[in-house]
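Apart from one protein chain that is not included, each protein chain of the complex appears where it belongs.
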Amino acid sequence: MQKGHVVNVLDHGYLKLVDWMGTEEDIIRAARMSTGRGFERWDAGEVCKQCRVPKEEIFGSVPVPQPATESGEPCWHDWVKVPGDEKLLERLYKFNHATPFEMCVIKVEVQAPIMVFREWQRHRTWGYNEFSARYSQMPNLHYLPDLSRVQRQSKTNKQGSAEPMGEEWARNWLELVEEEQGDVYERYDWAIKEGLANELARIDTPVSRYSKMQGIVCLRNVLAFLTLRKEGGAQWEIRQFADVLGNFVQALWPRTYALWEEHTFYAKKFSRSEHEKLKSAVAALRLVMDRYTKAGYELEPSVAGAMASLDVLGFAA
Amino acid sequence: MQKGHVVNVLDHGYLKLVDWMGTEEDIIRAARMSTGRGFERWDAGEVCKQCRVPKEEIFGSVPVPQPATESGEPCWHDWVKVPGDEKLLERLYKFNHATPFEMCVIKVEVQAPIMVFREWQRHRTWGYNEFSARYSQMPNLHYLPDLSRVQRQSKTNKQGSAEPMGEEWARNWLELVEEEQGDVYERYDWAIKEGLANELARIDTPVSRYSKMQGIVCLRNVLAFLTLRKEGGAQWEIRQFADVLGNFVQALWPRTYALWEEHTFYAKKFSRSEHEKLKSAVAALRLVMDRYTKAGYELEPSVAGAMASLDVLGFAA
Amino acid sequence: MQKGHVVNVLDHGYLKLVDWMGTEEDIIRAARMSTGRGFERWDAGEVCKQCRVPKEEIFGSVPVPQPATESGEPCWHDWVKVPGDEKLLERLYKFNHATPFEMCVIKVEVQAPIMVFREWQRHRTWGYNEFSARYSQMPNLHYLPDLSRVQRQSKTNKQGSAEPMGEEWARNWLELVEEEQGDVYERYDWAIKEGLANELARIDTPVSRYSKMQGIVCLRNVLAFLTLRKEGGAQWEIRQFADVLGNFVQALWPRTYALWEEHTFYAKKFSRSEHEKLKSAVAALRLVMDRYTKAGYELEPSVAGAMASLDVLGFAA
Partner (left out) sequence: MQKGHVVNVLDHGYLKLVDWMGTEEDIIRAARMSTGRGFERWDAGEVCKQCRVPKEEIFGSVPVPQPATESGEPCWHDWVKVPGDEKLLERLYKFNHATPFEMCVIKVEVQAPIMVFREWQRHRTWGYNEFSARYSQMPNLHYLPDLSRVQRQSKTNKQGSAEPMGEEWARNWLELVEEEQGDVYERYDWAIKEGLANELARIDTPVSRYSKMQGIVCLRNVLAFLTLRKEGGAQWEIRQFADVLGNFVQALWPRTYALWEEHTFYAKKFSRSEHEKLKSAVAALRLVMDRYTKAGYELEPSVAGAMASLDVLGFAA
């Protein structure tokens, strides 16, 4: 993904990748401060015990000059097997060694309705620079939902939406909203032309009006943002931006994004008592299975595999 | 000032002191971690060299039991003069030893227009909990400026206001704004009654509508907030809240507030080159004065005092 | 727990509760900003639909004056069942509505070896004020581990300890360490008496030497600290402090601490692929159970309960 890459979001919004810093190799390099070594190789293989060069770089088709040791002498290489730095990246992520993920940074430009910015800017780990309606006149740009987005209040989730309102009602309401946005803007525009101060003229700016900002955040905290804002409970509108932002993060740091999906976003957490109940239930089922085999029945090999999985996952018989 | 103290701000807003923690003695205690001692006495006077008790507490009208030393034995007191902890507090403030001022905390409740919250919540050192228009219907409460606040766009300050717009124009505009606020709210109320999801019905909420939040922040950072938001360049509306918040801070931590006024808010900073010019100008004036006295004229004693001030302030002859 | 409560930790350290602010009722009050209501009652029961007073307070043995409504008129009470605010607190915690937990604050004083402070102060959400060896002479106080703590380097955990080193070796090593600490301190003390600057004399301060600090942090972030520092992978020494700090937090905010134990500290997280494997294994076992019952065998009622648990936990048949 290139700097300047833009994706349109909602009816008039967009997300632009302005800049970014740091590769996944740099995450490893920062984490390796703890041992004094740097990045070696992503996959399992061999590196030199002294100078840590991967074996392929020496014996590969393209000859690589023999790297010198710190003392200035050439290194005679003593090969040793390493599990590969992908394992280290996973361990860092899985066991909450979070600071190496602060070593990468992303800067984006966002055009979005103010209602989206109101949620976004509650994330205090970002730096923000937003359009100022005290300085300049805002453009006549408002968010009008799609017909299918005009949904009923959810009964079960007090902050959520449920089934559509019905097409006719929705069409009518959208017309009203559009007219309202137009009328309010017209009076805003007129008051500014009359010479009223910008900071007063904007007094009735609807939160559906589009504003613009740049935001900067490190990889650790953009993942925290995605965890909250890609989630089903987040308002649909900000989720559209979070989805695109997630794509940016995935393009720039694919291994880390996959780890976030595996260990955070799609992971399943059981509370202490849920976990207890789960263990009891599995134990009960294993007892039934034992009786079944004791009764002389046979099991397919796949069941043995399932039992092995349970052992690994901590559900020992 | 008591917990629960409320001050009305703007037409429908308020600021309430919900809670607070830490006294100015506690700031001294935290700072004294560096020496292992605690708070002693605000004013200059004598304390015991060993047990650090102020002399007045022993010899005062109300007899105080002789404090025991750490070893358990009574202390025979060896009086030593100290400059008083007010000096320490001033030194901490003046020389940017800022962390002791993080040891006090204030929690407030704010009802204010969304346009004020949009500026307030850019301060990332606070914790916030705001009313959610996704959960609940917002009340029909909007900010309508006073007649005198209906000001022209400033020519010199692109984000500021200038002279009033004229009474008739202002009256007319305020009527329009009030009507607009009423109309938008009516449609909002109707859509919610029709069953539309709260998070959609609020789409055209004007930023003049009142919302409500609790905010918590430490003394160090509330002062940083006041520095920016009590200042003339801040929008008039948030300044009204900052002024009241400043009064709360002054009531709770009066010495610190006075130091903030003296060394920050009403202090005067000259840039390097301004300071150079200032020094040259003062030197030139002193030369003129020298010539004047050499010419046989006499000066009043007050001029000598002024010269002494200049010496102290670094404008040596 | 009272302010000033002290617990000794390690050989010369301690943790003191200096101050704290905010109750669990205050957490509810902050969270209820979203609806405009306040704290009502912890347990399930009835409150008045209008004035939200719990029924017991009106009909209890101690008569309570009938609360007036906002309009000033007495309220005639219309009772409605509520699930109790404990449910809300749980929901806030479980679904990561974290900001209300920033509304409580704890301030502690810590005496600990510098090696512990080096880990502690990496937590950037606290405010700290530590003893300064540039200002004052450090006391002659060093950490010397217990005999049983003198452990081998772990083979499996590169940053961990394993079995004891053997008593004789340990005794010998501890003697060496103690002598070393004494010698280094003696030269430090001598250099200061000779007039060397404090900031230089302390150059060889061992990280086992005790220092002292005050720290302040909100409830949200003290829980984040506990999650990392009470955990088995944290160094044993800081864990001793984290355990005591955990006791403080539990005493002050018991419901929240229990939620942290249930949903964070003792919760069990399965990654996406682990969860997939777990679901497959349970499904396989359920198939076996089905065959077992189809073969004519009967199951105890407890197995039915286990199956119901599995359904609730998302392992539908």
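When the chains are written out, they are named A, B and C in that same order, and each has its own residue count from 1.
Following the convention adopted for this analysis, contacts are C-beta pairs under 8 Å (C-beta built on N, C-alpha and C of every residue); 3 or more make two chains touch, one makes a residue touch a chain.
Since this is a predicted model, take the numbers as computed values, not measurements.
*Asks:* Looking at C:17, C:114 or C:245, which makes contact with the chain not pictured?
*Replies:* With C:17, C:114 or C:245 as choices, the missing chain is touched by C:114.
*Asks:* Quick one: which of C:20, C:39, C:101 or C:143 touches the chain that's been left out?
*Replies:* Checking the options C:20, C:39, C:101 or C:143, the one contacting the hidden chain is C:143.
*Asks:* Which residue among B:2, B:156 or B:271 touches the omitted chain?
*Replies:* B:271
*Asks:* May I ask which residue of C:45, C:84, C:139 or C:160 touches the chain that does not appear here?
*Replies:* From the options C:45, C:84, C:139 or C:160, the contact with the absent chain belongs to C:160.
*Asks:* Taking the full complex into account, what residues of chain B touch the chain not shown?
*Replies:* The list for chain B reads 94-96, 99, 122, 228, 233, 261-263, 266-275, 277-278, 280-282, 284-286, 288-289, 291-292, 295, 297, 299, 302-303, 306-307, 309-310, 313-315.
*Asks:* Residue by residue, what part of chain A touches the chain that was omitted?
*Replies:* Counting over the whole complex, chain A touches the hidden chain at residues 18-22, 26, 29-31, 33-36, 99-100, 102-103, 105, 107, 109, 127-132, 135-136, 139, 212-214, 216, 218, 220.
*Asks:* What does the interface between chain C and the hidden chain look like in terms of residue numbers?
*Replies:* Per the touch rule, chain C residues meeting the hidden chain are 114-115, 118, 121-122, 124-125, 128, 132, 134-136, 143, 145, 149-154, 158-162, 165, 169, 173, 176-177, 180-181, 183-184, 187, 191-192, 194-200, 202-208, 235.
Assume only the chains that are shown with their structure count from here on.
*Asks:* Determine the chain that sits nearest the middle of the structure, using the mean of its CA atoms as its centre.
*Replies:* Looking at where each chain's C-alpha mean falls, the closest to the middle is C.
*Asks:* Centroid from C-alpha atoms only, then distance chain A to chain B, rounded to Å. What do you get?
*Replies:* 38
*Asks:* Distance between chain A and chain C based on Cα centroids, please, to the nearest Å.
*Replies:* Those two chain centres are 27 Å apart.
*Asks:* Please compute the C-alpha centroid of chain B, do the same for chain C, then give the distance between them in whole Å.
*Replies:* Chain centres of chain B and chain C, defined by C-alpha means, are spaced 33 Å apart.
*Asks:* List, in ascending order, every residue of chain A touching at least 2 other chains.
*Replies:* In chain A, no residue touches at least two other chains, as defined above.
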